[in-house]
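With one protein chain removed, the remaining protein chains of the complex are shown where they sit.
Every chain is named by a letter (A, B and C) in the order it is written, and numbering of its residues begins at 1.
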Amino acid sequence: MGKTSDIARARRLYRTVLTIRRAEEALAVLLAEGLIPGFIHLSIGQEAVAAGVMDALTPVDTVTSTHRGHGHAIAKGMGLDAFFAELLGRDSGACRGRGGSMHVADISRGMLGANGIVAAGMPIALGSALAHQILGRDAVAVAIFGDGAMAEGLLHECLNLARLWNLPVLFVCENNGWGEFLPTDRQIVFSLDKLAAAHGIAHVAVDGNDVAAVASKAAEVVAGVRKGGGPAILECHTTRVGGHYEGDPQRGRDPADRAANAARDPLIRARAALTEPDAAKIEAEVTAEIAAAVAFARAAPPPKWEDAAASVYTI
Amino acid sequence: MGKTSDIARARRLYRTVLTIRRAEEALAVLLAEGLIPGFIHLSIGQEAVAAGVMDALTPVDTVTSTHRGHGHAIAKGMGLDAFFAELLGRDSGACRGRGGSMHVADISRGMLGANGIVAAGMPIALGSALAHQILGRDAVAVAIFGDGAMAEGLLHECLNLARLWNLPVLFVCENNGWGEFLPTDRQIVFSLDKLAAAHGIAHVAVDGNDVAAVASKAAEVVAGVRKGGGPAILECHTTRVGGHYEGDPQRGRDPADRAANAARDPLIRARAALTEPDAAKIEAEVTAEIAAAVAFARAAPPPKWEDAAASVYTI
Amino acid sequence: MTELRYNHAVNRAMADAMAADPTVVLFGEDVAGAGGVYGATRGLRDKFGADRVRDTPISEAAIVGMAVGAALSGLKPIVEISFIDFMTFAMDAVVNQAAKMRTMFGAQCSVPMVLRTQHGGGAGSGPQHSQCLEAWFAHVPGLKVVCPADPASAYGLLRAAIVDPDPVIVIEHKALYATRVPEPDSLPILPIGKAAVLRPGRDLTIVSYGAALRAVSDAAATLAKEGIETEILDLRSIQPWDEAAVLASLARTHRLMIVHEAVEAFGVGAEIAARMADIGFDELDAPILRVGAPFMPSPVAKALERRYMPNADNILAAARRLLA
Partner (left out) sequence: MTELRYNHAVNRAMADAMAADPTVVLFGEDVAGAGGVYGATRGLRDKFGADRVRDTPISEAAIVGMAVGAALSGLKPIVEISFIDFMTFAMDAVVNQAAKMRTMFGAQCSVPMVLRTQHGGGAGSGPQHSQCLEAWFAHVPGLKVVCPADPASAYGLLRAAIVDPDPVIVIEHKALYATRVPEPDSLPILPIGKAAVLRPGRDLTIVSYGAALRAVSDAAATLAKEGIETEILDLRSIQPWDEAAVLASLARTHRLMIVHEAVEAFGVGAEIAARMADIGFDELDAPILRVGAPFMPSPVAKALERRYMPNADNILAAARRLLA
């Protein structure tokens, strides 16, 4: 890859990481104002996974995500207006205010939804990959899951099926060491590399807080899957800076752990690849974009009750 | 082990293998006569697993079984009268005619039931092991499953939990190469030994048609589990001589496969460990026992409708 | 005379749909090689290839979840779960994913998948292989549920389910697969949500569906000998169900009974009775009666299962109460 494209990529990745960070920071404010229905799970500290993985995908590639899916949606191309309006439950939201934080989806861009059910996105990605395969599309499906989801039987069913049918699916594990309120080393006895080996599935590990590393590993692995090499696993070691949900008092958490996370901040590391003027320019742009989208969402009208029932079935 | 106990064991094991074989042969006849409700899955060719594993257990040890569970129930000590009467749906059956073939259970002997749902017995064994652990019982729980069940997520959830909590549970795989009507090599991409290794669980493989080998391996592995060594897997390579259910036309099956199975008959091999008079004596006894039990069951009255509703809840 | 068997009608519906639309695919345990436990998928792999007709491992949760994803990405998957009892492993994909996606994604997409399964007793299959769980699915907004009672319905409703843009659960009945009728002149696609009057009558209405209709017909024949004319409605669709047809029949007979094989308590009959106790109240000349299975797991012993399932005797007894 040439120098220019290297720089372009670094800029692009930094922009995505930053957009996710600023968007989620804005969400925390909106939540505190009481504008967001329900609870939200922020991905602060994990943004490089979303940015790096989605950088390797085309618009026709499909993604299923998790309860912590804001970053994935943004990185896959969901517009910020639609994103914020959805989070605020507005009619102009991506899902017309029906889904909210845990269900941000943009089917036209291959973002098949965040998901409120742990592990549930994985077989959906598998099915999407099956469609790619049968319809002869030059496309891959990506199943994002957290390390906590390794305890769900669904992961294992999906790995077996993916390998058996040689499906063009990439499993991306966001391994942040936590599953809800408990460290995953107290939940899971096996490691993903050994599990992958048992299934004959390629496993690649990467520092999930180094967006350049994620992007280049993802590009490599996705290329293999795209060529028909069958399923693969990309395990991204990352950090959940906050609690499980925004507002989580994090009773059981060691303060040292939080400090260690701060030192690995993917945003700072992504910025280090840029010149100061480059970074500052992107920051100004992103700040303006977020502000505009938040303003749009704040002003957006709520959905109308009269329209709601009409969407249950296709008319 | 001394010579006398070796001989005693060989007799015991042959008797169990033979009892299961003759019992199931009798079932085939009873089914053809229209006396058995529903369909039945025979374990002909797999009897050495039941006989060998149960030989390593005490009455307080618990077992959960599969849809192909006749042999497990008999080997765990279910009386033949109760067994046949249950298969014929009689009131004196082990389950008073409510369960039938797929639900033979004898809780007092630690036989927690055959199970019509693939993989469903495994977490039940886990729970039983948890009770043994918490109540400080000198007991193990055994989860029997077929190789087809390896595709169910439940197996994977159970392996993880068993290891995490160091539960006294032995997973016994009856690997007969089939899952319903399809060879399991077209269903499952991983092998149990590698999966076990990924979980840090001991895995022991054995020729499941050599009852002496199964018994001695089972004794060894069960002893380890009993001592608090945590979960283990015993994989028994065995042969399903018949189809999935009795009467299965076995359309997709290679005749060569059936012939190969016959050569590995566990009954013939178990008999070879005995003198001719020894074997003949056991055969005479078993034949008489089965005949008596079948006669008992044939004559046994059906359950009364009036009693049925009373058992739904505990009174 | 050529005849049409129920399982062949199911098979033909899939074959015709697959021939008409290359995005229709079929997968499930033993559907390809073995042709399904009840033979309903036999020959389809040979006709349409191993790419479109696939045997799966025993992984119900993943299989159904996969259908959801396939439906989102351009296929029209048909997935077979061989016994409705095994749906207990796949409820998330059906209920939390397929049923909700259209609404929770703001109508960005449809989820055009069909889940074929079968329910019911009478075959001594025991408590874990005889359940009728359709009421669960009928309670879930976003799903449609049909229960074909005869070969023509099996064909017509399955074709309708496959072209329907939303998730449809097609529940066949194990005791019906071998039933046959004379080959019909035509096999139309039947609309989801429409009931059929199987027998007109003026004295009482019996609403039923699936295999229970046989006992209902037997009872009606007995009543007819006594000069009592029963109107029999085959619901065909459980969700949505044909409220207008039931109300119209009630308005003719003023007496209503609902019969199904599922457990009576909290079953499908409850909804129909409840709805008619509201919108049909003024038409009622007698209590609304239901006949369903008693509140116990289905027993395996033949002597018990016979009594457990709704039969002509139960129905007659209820009819006499209704007409008293």
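Throughout what follows, contacts are C-beta pairs under 8 Å (C-beta built on N, C-alpha and C of every residue); 3 or more make two chains touch, one makes a residue touch a chain.
None of the values given here were measured: they were computed from a predicted structure.
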Displayed chains contacting the withheld chain: A, B, C
Options C:127, C:151 or C:167, residue touching the unrepresented chain: C:127
From A:45, A:148 or A:168, residue that would touch the chain that is not displayed: A:148
Residue, one of C:81, C:268 or C:309, that touches the chain absent here: C:268
Residues of chain B in contact with the chain not shown: 62, 64, 93-99, 103, 105-108, 112-113, 115-117, 120, 122-132, 134-135, 141, 153-154, 157-158, 160-161, 164-165, 310-314
Where the unshown chain meets chain C, residue by residue: 61, 85, 87-89, 91-92, 95-96, 99-100, 103-104, 126-128, 133, 135-136, 138-142, 239, 262-263, 265-279, 281-282, 284, 286-290, 294-297, 299-300
Touching residues (missing chain, whole complex) on chain A: 36-39, 89-90, 97-103, 115-119, 148-149, 151-153, 179-182, 186-188, 251-252, 302-303, 305, 308-309, 311-312
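Keep this in mind: only the chains that are shown with their structure count from here on.
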Remotest chain, chain A as reference, centres from CA atoms: B
Centre-of-Cα separation between chain C and chain B, whole angstrom: 36
CA centroid of chain A to CA centroid of chain C, Å: 40
Mean-CA-position distance for chain B and chain A (Å): 46
Where chain A touches two or more other chains at once, by residue number: 153-154, 157, 160-161, 164
Contacts with two or more other chains, residues of chain C listed in rising order: 56-57, 59, 61-62
